[in-house]
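Heads up, one of the protein chains got dropped from this complex, but the rest are sitting where they should.
Entry: subunit A
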Amino acid sequence: MPLDTSAYGLALLRVDGRRWNELRRMHAQIRTQAAADGSSYLEMGHTKVMCVVTGPSEPGPRRGGLGGTASGGGASSAQSKDAEVAVSIVVAGFSSVDRKRPGRGDKRILELQSTISSALAASLHTHLFPHSTISISLHVLSQDGSLLAALINAATLACVDAGIPMTDYVVACTAGSTSTYAANDEAADPLLDLNHQEEQELPGLTVATLGQTDRVAVLVCESRVQVSRLEGMLAVGVDGCKQVREILDRVVRDKGHRMLLEGTVERGAGLDDMEVD
């Protein structure tokens, strides 16, 4: 068994060989499902998620499934002026080490759904689509920490692919600290992008920002951490979000470029501005 997170101090290396300020390898694709309105696939290390966006469309009859009880609470009901962002998350039984099916109405999943829903609602121009629903369906294929961050990033990409107008990418990543809460170590370094082992052993938080700005859209901290360390963690997290935005932006632009070359889309007026190098 490899060493645990307490070995960081020996050579400033984390359990997987990264430095404190390094992201894991991030890989993303968009338009993975041609039939869907928008789709994406995203990997952050071994955390792998898939996203499909349907809509904006008229809300269907209310029943189980999308828009039903399983959906995250949208900002408003179907009668309102804004589009509802309905998020559903399915965690594959094979996604973690122990094969298991979460029971229906898993509180943790519900919370993830509502967090993602409200985060995206803040960036999507939902007022353009009154009385409609944007259904975001997320599938977790593999889990290795930073799940919420990966889900938010994948959902953002899929929304871009679906062509839903939005202010900016909502990008997320996690940040942590090199020593446990109880150790109360003054010299603890902040950490960027926690993997599963680090999430288990160390304090951490998930932060999402609106694109390049420092505007924080989501901040979730489920562990105990000293207030004095929080600032450093947050700064590292926000910095990580900026790096994530660069990566996602590149993915989108590459895809756009390829579609132009393939002739899938015509070069429109708006697309002329898109510098693809």
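As a working rule, contacts are C-beta pairs under 8 Å (C-beta built on N, C-alpha and C of every residue); 3 or more make two chains touch, one makes a residue touch a chain; residues count from 1.
By our rule, contacts and distances are computed from a predicted model.
Trainee: Name the omitted chain as UniProt records it, choosing among "Alpha-1,3-glucosyltransferase", "Probable vacuolar protein sorting-associated protein 16 homolog", "rRNA processing protein EBP2" or "Chromosome disjunction protein 3".
Mentor: When "Alpha-1,3-glucosyltransferase", "Probable vacuolar protein sorting-associated protein 16 homolog", "rRNA processing protein EBP2" or "Chromosome disjunction protein 3" are compared with UniProt, the left-out chain turns out to be "Chromosome disjunction protein 3".
Trainee: Just name the one of A:Ser80, A:Ser132 or A:Gln226 that touches the chain not displayed here.
Mentor: Residue touching the absent chain, from the options given: A:Gln226.
Trainee: Taking the entire complex into account, which one of A:Thr54, A:Thr156, A:Asn195 or A:Thr209 touches the absent chain?
Mentor: A:Asn195
Trainee: List the subunit A residues touching the unshown chain?
Mentor: Residues of subunit A in contact with the hidden chain: 1-3, 7, 10-13, 15-22, 24-25, 27, 29, 31-35, 41, 45-46, 50, 97-98, 144, 181-187, 189-190, 195, 197, 224, 226, 232, 236.
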